[in-house]
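Have a look at the structure below, then the notes.
Yeah, one chain of the complex is gone here, protein chain that is, but the others are all in their spots.
Chain lettering (A, B and C) follows the sequence in which the chains are written, and residue indices restart at 1 in each chain.
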Amino acid sequence: MSGELELKLRDRLAKLKRLHLPGGGMSNEVRRIEQQLEEMGNGDERDEDEIWRSVEFARHPERPYTLDYVERLIGDWIELHGDRARMDDPAIVSGLGSFADRTVAVIGHQKGRGDAVQRVKRNFGMSNPEGYRKAMRVMEIAERHGFPVITFVDTPGAYPGVAAEQHGQGGALAASQATMARLTVPTVACVIGEGGSGGAIALALANRVLMQQFAIYSVISPEGCASILWRDAGQARKAAAAFRPDAVHCLELGVIDGIIPEPKDGAHTDFDEAAKLLGKSLRSALDELKKMNGKELRRDRRARFRSYGVFAS
Amino acid sequence: MSGELELKLRDRLAKLKRLHLPGGGMSNEVRRIEQQLEEMGNGDERDEDEIWRSVEFARHPERPYTLDYVERLIGDWIELHGDRARMDDPAIVSGLGSFADRTVAVIGHQKGRGDAVQRVKRNFGMSNPEGYRKAMRVMEIAERHGFPVITFVDTPGAYPGVAAEQHGQGGALAASQATMARLTVPTVACVIGEGGSGGAIALALANRVLMQQFAIYSVISPEGCASILWRDAGQARKAAAAFRPDAVHCLELGVIDGIIPEPKDGAHTDFDEAAKLLGKSLRSALDELKKMNGKELRRDRRARFRSYGVFAS
Amino acid sequence: MASRIDVSIEHKNSPPEPGGSKKHPNTCPKCNSHYRDDELAANLRVCAQCDYHFPVGALERIEQLLDKDSFIEEAADLRSADPLGFFDLRSYKDRIAEAELKTGLGDAMLMGQGKIEGLDFQLTVMDFSFMAGSMGSVVGEKFAQACERAIERKVPLISVNASGGARMQEGILSLMQVPKTVCAVENMRDAGIPFISVLTHPTTAGLLASFATLGDITIAEPGTLMCFTGPRVVQQTVREDLPDDFGLAESNYRFGHLDAIVQRRELKTTLAKLLRLFGHVG
Partner (left out) sequence: MASRIDVSIEHKNSPPEPGGSKKHPNTCPKCNSHYRDDELAANLRVCAQCDYHFPVGALERIEQLLDKDSFIEEAADLRSADPLGFFDLRSYKDRIAEAELKTGLGDAMLMGQGKIEGLDFQLTVMDFSFMAGSMGSVVGEKFAQACERAIERKVPLISVNASGGARMQEGILSLMQVPKTVCAVENMRDAGIPFISVLTHPTTAGLLASFATLGDITIAEPGTLMCFTGPRVVQQTVREDLPDDFGLAESNYRFGHLDAIVQRRELKTTLAKLLRLFGHVG
């Protein structure tokens, strides 16, 4: 179980490892924390049940979505619609509002809650290219006016539809990342549910990437993986255990910068508390980024993603 | 009749008037040239026949189109296709090639010649918003790599279709101009046939705007005007005389910088000669712009368009 | 030369009347409710029965939106010349004079400084009743000056638009107002000045192809016709029935061209919110 102490230790560990990159030092504290985690029975290994609980919570039909957090955290919210070319994609929402005494742009995948009509309307959070083009448009407004960009990542993936392909799904995902890579404003991405592959990363090329405790982030959905591995989507649980899309694993790999704690039984049990915890982490991430100017922010962001890769020596 | 001498005098006059704008001076030569033109029987007034000849030549089915000039003037031509979102609009062509020992981007409206199939395929040179989005994309390539942009304007207007409106025709026309206004590379626009309203201006926000001798440039087509004025498109000839879309009138108003001579009986009578004359004007316009750096080019362009307007004092 | 011809472009892009025949201006064309002028004004010229948004003139718009007495007009004296010597049934000069008499305005746009909830901004407001809100030299010039003033004063620009398109009587110089205003917006962008474009019924043609679609934020009132080419011309071109909501704000919203459709009664608070958001930057 991931207690609050564990999350704190893991955050600290991840930060140290990040600082560690350039040269030596700090390895003592790293080792000490690793030992402490192991003693808590939380070494590297998380069992299949724990990982699957993240998958279930991340997709829980009552889990808070982007607009639930916006409602609780963002003042003077105005949603901005449309890609100025073809449609307003409801699977991604975007807008401006105030947060922590400044104006921010918020962009996030949006699932529908409740009946099938609502879920279909939001296309289960699976955006068409037009949704990503709307996102880029709002990022550019933020860039022009110096607003930090906060993204909420919560999608099974980009929509695998015929029109989506015809209108350039792959290119839109790439262009959205390219736009994020160019920004000179601070950017923070939060994986708040499902961080599914290209559809997720298109909104996640940020200076800081945070992840809620029971969110997942992976290159393929457990079902997608299972159906490739065993041609049987029913084996998703086993697949998830192989891929470990949970927050702790992502933190260990350095893919995220911190884990945002959730209410004990998941964000869906207490929207207000989940929002409070999310808001706190967001605020401190933005505060941290205040120290950098535009050029540094851009360089920091690109350097961060440049570093990923594991090689045989 | 517009002889070569007349065109030269008019060019000189337009240049003087442009130089004249900031302060005093030069008015003697201006007056002298104006007088000379009047003596030649070419004062302010051009008769209905002369103006209608321009309209007819500008739309002559055998008039050379953008790709005819490209074929004759541009080396290493590679056409670039598509807006990266929805379609490749054949009513606008764009590409890279070499001209006057440098690499340039060329963008132009393109009409189809010959049978109905060809004409319909090019939609009579009336672009959808996707065509203008392709144009912007190629302008941005030019901007990134420092290539001058040459545009050929030859459209009855932006396409008045249902999908065109749905996909944002107005916004695309504005965005195309905004993109041209932002460029820091030299830009030259040539009206080579019909310079029809918003569809034309979307490719004509350039540092230098040239116009072929028998091209037309206007806020509305003669037929469109006539059908508003008399609810009778058949009165186009009369309407044209009221609007004077001909090159001489545009030069007088300072809307264009120079008139490119055509073969005596129109560009359609001799493609090679028309291309040679066009190429010469293009080259000297580009040479002139060489003196300015990126910032100056942008400022020059915006200042040029800022100046248009006539006010009662 | 420009012979005696009748220029009835005033309603070139105005929508067909729902009922067909001309109604009293205070009768709702959608539900036929009739209002006294003060009733309608008190409800911001919105039909209390069916929410139809009646047209609003520039002066009344300023009254509806701005803090009391906060509007300071600028460039009020600008008037068009007559570059083509245009003459149809009447001369262009006479038409301008008539429009001025009818509307009390010098041209189709008012420009100046204003405040909403104490927040300072630059404003342009158009009036469709002045020669169909057509964009000639004066509209272009006022808009360009508004951009320059916004840059000087470091305040956002709000533009409330309504236009039938080009001022044909000014010929090609009317067309040149299109790139002129685009350049003005670009200068404003370079200076980091926010630009909010509000589209009201109808905003069409040259305006849509220039500054009206270049806002950081673009919003429209319900029922606003916003198309580059008007429905009649499109219908004549494609020779098929147009969708019911062709070119209206509602379909433009679906097709991704609007940030929001804002009810007139919420327009002031929405603009206030935007001014606040664009006011304090991180």
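Simple rule for what comes next: contacts are C-beta pairs under 8 Å (C-beta built on N, C-alpha and C of every residue); 3 or more make two chains touch, one makes a residue touch a chain.
A quick note: this is a predicted structure, and the numbers were derived from the prediction, not measured.
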Chains shown that the absent chain touches, full complex: A, B
Residue in contact with the excluded chain [from B:10, B:46, B:86 or B:244]: B:86
Residue, one of B:147, B:214, B:271 or B:305, that touches the chain absent here: B:147
Residues belonging to chain A that touch the chain removed from view: 45, 48, 158-162, 164-171, 173-175, 177-178, 181-182, 197-198, 201-202, 204-205, 217-220, 224-225, 228-230, 238-239, 241-245, 249-250, 253, 255, 301-302, 305-306, 308-313
Sites on chain B contacted by the missing partner chain, in the whole complex: 76, 78-88, 96-98, 101-104, 130, 134, 141, 144-148, 185-186, 286
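Convention: only the chains that are shown with their structure count from here on.
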Chain centre separation (chain A, chain C; CA means) in Å: 42
Approximate Å spacing (C-alpha centroids) for the pair chain B, chain C: 29
Per-residue multi-chain contacts in chain C, two or more chains: 213, 255-257
Per-residue overlap in chain B, given as positions that touch at least 2 other chains: 167-168, 171, 175
